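The full complex has more chains than appear here; those shown keep their coordinates.
By written order: A, B and C. Residues from 1 in each chain.
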Amino acid sequence: MRENYWKVTQSGKAPKLNKPIFIEGLPGIGNVGKIAVDFLIDELKAKKLFEITSYTFPHSVFVNEDNLVELPVVEIFYRQFKNKSDVLLLGGDVQPIDEVSSYEFSDKILDLAQKQNVREIITLGGIGLSEIPKKPKVYCTGNSKKIVDAYKNDLVSNNLYGVVGPIVGVSGLLLGLASKRNINAVSLLAETYGHPMYLGIKGAKELLRVLESKFNYGIDLKKMSKEIIQVENELLKKTKEWLSEHVSSQAGATAKKQDTNYIG
Amino acid sequence: MRENYWKVTQSGKAPKLNKPIFIEGLPGIGNVGKIAVDFLIDELKAKKLFEITSYTFPHSVFVNEDNLVELPVVEIFYRQFKNKSDVLLLGGDVQPIDEVSSYEFSDKILDLAQKQNVREIITLGGIGLSEIPKKPKVYCTGNSKKIVDAYKNDLVSNNLYGVVGPIVGVSGLLLGLASKRNINAVSLLAETYGHPMYLGIKGAKELLRVLESKFNYGIDLKKMSKEIIQVENELLKKTKEWLSEHVSSQAGATAKKQDTNYIG
Amino acid sequence: MRENYWKVTQSGKAPKLNKPIFIEGLPGIGNVGKIAVDFLIDELKAKKLFEITSYTFPHSVFVNEDNLVELPVVEIFYRQFKNKSDVLLLGGDVQPIDEVSSYEFSDKILDLAQKQNVREIITLGGIGLSEIPKKPKVYCTGNSKKIVDAYKNDLVSNNLYGVVGPIVGVSGLLLGLASKRNINAVSLLAETYGHPMYLGIKGAKELLRVLESKFNYGIDLKKMSKEIIQVENELLKKTKEWLSEHVSSQAGATAKKQDTNYIG
């Protein structure tokens, strides 16, 4: 681990969590994972626990609506419950893109999760199709038969073998690396359109439907309205511009072009 | 930090600076930041304090007009004043281009700035437009409401939100990373033409006009004449050739082609 | 060596091996080395000794036929014999692709081999031709005249000079680096078709024929039937998808397209 490439800042005093569930949703195909986790953080009024910045993230800042700059960050939020498992939520602006950084980040996240006595890990991601799915299906895979069996039901198919290629990035690595630490981990993957400008709202909704049926968080899926979509659209523009920045070889800013996201 | 990738050499004895302002202007879009800082160093007869070389800079040397070679360097100059804040000026031939090097460089610069008890940081950069602006506007953003409010006036707009994408490179990172050290930092960005061969003299002049109105350095903007432009043109050729070198895969030198810079 | 980039996990108690032969066959041109070693592991009922994962391997997981995820791994198997040298077999899903990782991996493998008192090293690889060879020839080269002479016979030509360019990757580096440790090492290279989707079953068979004539393992080459080919085809899809993943810039999974491998 290149320890000095990663900076974890804790927000306030750490809560005593009771064997929490850990749910990851970072930018990726169709951004279904990010959209679902951002919605959960909002709905559950989750509190920030950690902020992670990294020398491997885009070397740029974003101008927010207060006209102030922000470094790209990944954040971990938590929410405590009385009658069910507490939850940790991992969301953010970016995820590492090269091999070593992606492995390091995933191991770093597992270190943090283990310190919180995490019970099991759920990663959320997309399955990129070549066209927009009318009713996106949700599949699951995991690092043990036990956890996969616990998540498959009439909303979720586990017949993923032969359906998809490798699961790239943090959503995949967290499962593989958790296995070496004997932590059960499952990935819920929703079908979505593989186009870089696509916002997979429908796919994210299906992921949330599965989580709600399992955990009864009381989240209101009908809230995924035009208004919510608008907010998410703004958040995702940040991600996209950070990523597209890599194409540019010149330091400085570039005037925005009007870009339209495909929302579905 | 890969400490051994960076070499900072101090020139002479360090002065005792009185809570200096730190102004950065490195090569970037339209090179407006570099042109403005190079002009300031010259006008203020600033003295060299630090020279920075790096294993992450181009692996090449340049032949100067004395037919001697020079490594690519970044330099920090200073100028002391009796009746106002001292100033530190960061200029140079290049800036780091990959993520990790850009973060490391920016943190290294902040280390040096903090040792000098820097009061606030101003980064200068360009906003690349798709055509040459007739009268370049200057915008500002920063890492606190306080400093942004202090810099916006009739010459400077702070309505940057939605106008530009991310601010890439050292001009952006210095703001984001300074925030974690509780140092106020602002970025002044002038509109310029986004073409790689463009010398944004007009944009640089607008940046200097803003600095002059704020600090009354007594710099003579009319001096940004053809003659000055010629000198700057030579300086920038160095930067461009160093950058274009990356395309070449063969060690050695290449005979110069006549290249014309767009000056404006 | 970036020690923390490599993780070696031992399976069970280490056997006491008697000056074993070490045979390497990882994915590469025509995959002849991988196919041959996978077949040997199976035929010899070899037992797993080490599993190697690395931060330099693809940052993704694969969904296996049990619908569970697997990290990309490289493995070392062993088989003990009563009347001949024991054997260590190195196979796996991937091999490192950049310079530093390839050198580090090879030195790491030699460390493990030396601890097992390895007697000599055999690497298996392909010589990519521009068309499918009818009867693939096998060539050998090595890091000492003694070992090359010991392997050349009527099945193997050592007239490799001028026939091929550099031997790229682990099959080549193991020879060069073993030389510095005074370990004899030889490379057996079978002609194969250089197309990325080609499964060089015929070339692998010729490599196995050479090994069988030398060591009399009692392996049944006729078993390299359609059925075996089908299994190997599945294994290799994993490798190919992991490699093609590098093209993708988005995290997540992608729905499989039907791809046909050329088998020969």
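Convention: a contact is a pair of C-beta atoms (placed from the backbone, for glycine too) under 8 Å apart; a residue touches a chain by one contact, two chains touch by 3 or more.
Everything numeric in this text was worked out from a predicted model, so none of it was measured.
Sequence-identical chains make up the whole complex; the displayed set comprises 3, and the total in this structure is 4 copies.
Methods note: only the chains that are shown with their structure count from here on.
Under the stated contact rule, the graph of chain-to-chain touches is a line, running from one end chain to the other without closing. Taking CA atoms, the transformation carrying chain A onto chain C includes a rotation by 90°, reported to the nearest 5. Put simply, the chain nearest the middle, going by average C-alpha positions, is A.
Centroid to centroid, with C-alpha atoms defining each point, chain B and chain C lie 52 Å apart.
Within chain A, not a single residue touches two or more of the remaining chains.
Those residues of chain C that touch chain A in the complex are listed here as 4-5, 9, 53, 55-71, 238, 241-242, 244-245, 248-256.
Touching chain A in their complex are the following residues of chain B: 1, 26-30, 33, 95, 97-100, 102-104, 125-130, 141-145, 148, 158-173, 175-177, 179-180, 187, 189, 191, 194, 196, 243.
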